[in-house]
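Of the protein chains in this complex, one is absent; all others appear in place.
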Amino acid sequence: MAYSTKAKEFYTSELKGMRASGTFKEERYIQSPQAANIKVEYPLGAAPKEVINFCANNYLGLSSHPEVVEAAHKGLDTRGYGMSSVRFICGTQDIHHELEKKLTEFLGTEDTILFASCMDANAAIFDVVLDKDDAMIADRLVHASIVDGIKLCKAQLYNYKHSNMAHLEEKLQEASGCRLRMIITDGVFSMDGDIAKLDKIVELAEKYEAMILVDDSHATGFMGKHGRGSHEYYNVVGKIDVITTTLGKALGGASGGCVSGRREIVELCRQRARPYLFSNTVPPVIVAAARKVLDVISITTDRRDKLEANTKYFREKITQAGFDIKEGVHPIVPIMLYNAKLAQDMAHDLYGEGIYVIGFSFPVVPKGQARIRVQISAAHEQEHLDTAITAFTKIGEKYKILGKKKEEIIQMYGL
Amino acid sequence: MSHIGSYDERYKNFNWTIAEKELDYGNNSIYNIGYYCSDRICEKGLGNRRALIWQGFTGEVRTFTYNDIRIYSNCFATFLKEVGVRAQERVCIFMDRIPELYISFLGILKMGCIAQPLFSAFGEEALLTRLDDAKTRAILTTKKHIHKIRRLRAQLPELTKVIVVDAGDKPLENDEIAFDMDNVPNVDHFDIFKANRDVPSVLHYTSGTTGKPKGALHVHSSIIAQYITTKWVLDLTADDIYWCTADPGWVTGTSYGIIGPWSNGITQAVYDIGFNAQKWYAFIEKHKITVWYSAPTAIRLLMKEGTELVQKFDLSSLRHLISVGEPLNAEAVLWSEQAFGKPFHDSYWQTETGSIVITNYPGMKIKPGSMGKPFPGIIATVLDQQTFEPIRKPGSVGLIALKPGWPSMFRTYWNNKEIYDSKFKNDWYICGDRSSIDDEGYFWFVGRDDDVINTAGHLVGPFEIESALLEHEAVAESAAVGKPDPINLEVVKAFIALKPGYEPSDDLMINIMNFVRKKLSPLAMPQEIEFVDSLPKTRSGKIMRRLLRAQEWGEDIGDTSTLEND
Partner (left out) sequence: MGEDLKQLIINYVKREYLEEDADQEITENTPLISSGIVDSFSMVSLKTFLEKKLQIKIPDEKATTDAFDTINNIINLLKEFIKE
């Protein structure tokens, strides 16, 4: 036993530091299924409160969809609970294979391999396909899981300024001596809800003979006409070499992820990807439900259409109410407040009004970019959206920020 | 001038997007057939145009405008949703040709379900096979047919919604639900299920040589082909009154008895009646039918009644005649020219193709007895039976084959991907029929490539008949084959060996005939039974159906040593 006083004190002071700087994260206990209306115990010990949820990635409202739940039950009944094995020994069922096929069809790729999460997929992929003679050219704001994956890979890293195509081109030129090049980006960036310029990226990739990897976790299921993702939104289906994405957001929201793309790359993942080789994959119950999710979204665009309409409605109304939002088309609607404390206070007051939203500030977003991130879902009805807009208006009035420009808010509350 | 104009020009310059553009297909991401057959026509300002003129066998007439069928189909869709039927579940329509059949078909599609129409003369065994295979959730039927379903309920656990559309005050049993479209509030707006292009829409069962009947699954975008073939082959225009004699229990009755005419905004007439030459002619006269789509069997039945009968009626409204279901013999073409002053145009297609694929066009020279030429956008050929390579030499007989990719091609057989896959060879879809192509590109039908019996344009599987026969207490073994018939092309003939203790007799024969009729359908009923001591078999004990068939057709049996190893 060598958990020394020194160790204990060190960790305690780390935690204390987090609390002091406001980066300490607390869980809130939801006492209901994930949905538009949820019951939350917050602060801990308080009586549970009914609120409208605006901070889930439940974009399509499928997290507790009755058909999905039913499929999960059926999966549990017919394929059991656990596999007690990695995929290649005795941990693959027919339904795993079917789900991979369905994902391939939906994403418009050549093949797909499941991972226990998209975090695993991102951690695995780079080391599988790139080596020290190769180049990774990544957007500066890629998701943390990609940053980790990149760290595990020996290829040379080039970063380009966020969505800056001229800078990307410079980096591609710099990397021209490498054996293989891969451009790496999120499809949709989760804090701003902005979409990578995949049409331009495809042009540059063709010009400089680079592959493209897109993490489409915040787009799969609803971006593009049929919801295939940001590649469909930019009409470049078939031109993205690797898509990593998650089952943990729009696609039912349980867990699981995948790498989908060129046949050889996926095949190589089955041979070399460490999270695939050394960990169990998604359990049967999730696989069975995810199959249903893909069936539901493959036959109709109803849900993504409703999400699109909800997003448009909310963005219009909240702008009319006098809030300063980041423009765009994505259901992530960042309501800009700039000041961290203002964002926290307003989120707190909104919770009091029955609207569950989260304030984000540094280090999750850059300093002076604090905001409340609202996430719209197809599970929301117009009443939900109207209730939220009324509450936002009320709280916005309280803090006297309605109709105020960025500079005015900063003048009032500081950075 | 016909819609198609010059066939050669059309064929050369064809692209399916021509049809899509005319339909505005995919506007606002709407692909649902239900919308294109009702709402869209109303949106074009044609809501008051008649969509359906319906006449019952008693002479009663009902008329429905496009706005009526839009609203009534909304009522069906709303109702199905309310009783808990979900998108993509199979909903069977099992009724005679009453207005509810046609309108509920659209309602089922509007709410995103898969419509599964079944011929109302089907017996219990035939119904059970098809409802069980499709795991059908709901069935729409009438008092007349509910009995058959009642007797099957215990064997169909998935069939939880049994809906009677004409219950009136007749009491229903258990959980059956009454729905009367004339006595529910109008549903002016229904949120049509936004089905994607390739989402399943219609499931039609068809028979094969072996095994149970297979469900050919079609998708919403099939409407592209059904729309344009209706326009160019049936040549329908706004002023036409169109009559398709087919029952929507079969694919002709849905592709060209619902989807084709209604997506074109045409007025169609339906006569819920069995065959009767005088009444048919009277119907044409009364409603001034202009375009008539019928079948060779019906035409030959009319021939039997003679031209004198034709002359008792004013049939001058008839403008264009088309036929489907089995090869139209030259005599029938010539007779129709004599009787009606215009020829019947033969068209060739099948359940799997979803729309007409080879046909004779208005304005194109007809060669009596020929099926005509491929529809624009359809690449058709005949293949060598061994190599599956196209046969170039005119006049050589081969397997009719089509290049996959036309919009109304079936997408699978329900629960039977293997057989679906087996229908494709060398990237050709094999229709299962044999034909030759002459030096001008006309196709000439020869026959089927298997033991399936084509009776009056309907395919009947020998296996299904033999299975039903074996359930008869007196039957030890049997073989069902097609025998030539002047009216129906083929009819079913059964060879039966009886169990010990049973003797052939007229009563037994009639008893067996009726037994099959009630179990399967009148089409499957053997019209002739030959009692034999035993049936010819291969060394492995398989009944040599082909030998018996060849005998019926007076064909050379050929080398029986190969048959023995069949």
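To keep things simple, chains are lettered A and B as they appear, and every chain counts its residues starting from 1.
Throughout what follows, a residue touches a chain if its C-beta (ideal position, glycine included) is under 8 Å from a C-beta of that chain, and two chains touch if they have at least 3 such contacts.
Fair warning: this is a prediction, and the values are worked out from it, not measured in the lab.
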item	value
Shown chains touched by the chain that is not drawn here	B
Among B:L46, B:L152 or B:L301, the residue in touch with the chain that has been omitted	B:L301
Of B:R153, B:R197 or B:K279, the residue in touch with the unshown chain	B:K279
Residue among B:D96, B:E176 or B:E326 that touches the chain left out of view	B:D96
Which residue of B:R62, B:R517 or B:K537 touches the chain not shown here	B:R517
Interface residues of subunit B (partner: the chain not displayed)	57-58, 96, 121, 144, 147, 272-279, 301, 304-305, 455-456, 486-487, 491, 506-507, 509-510, 513-514, 517-518, 522-523, 525, 527
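The rule we apply is simple: only the chains that are shown with their structure count from here on.
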item	value
Subunit B-touching residues of subunit A, taken from the complex the two chains share	67, 225-226, 295, 298-302, 305
Touching residues on subunit B, where the partner in the complex is subunit A	29, 86-88, 112, 193-196, 199-200
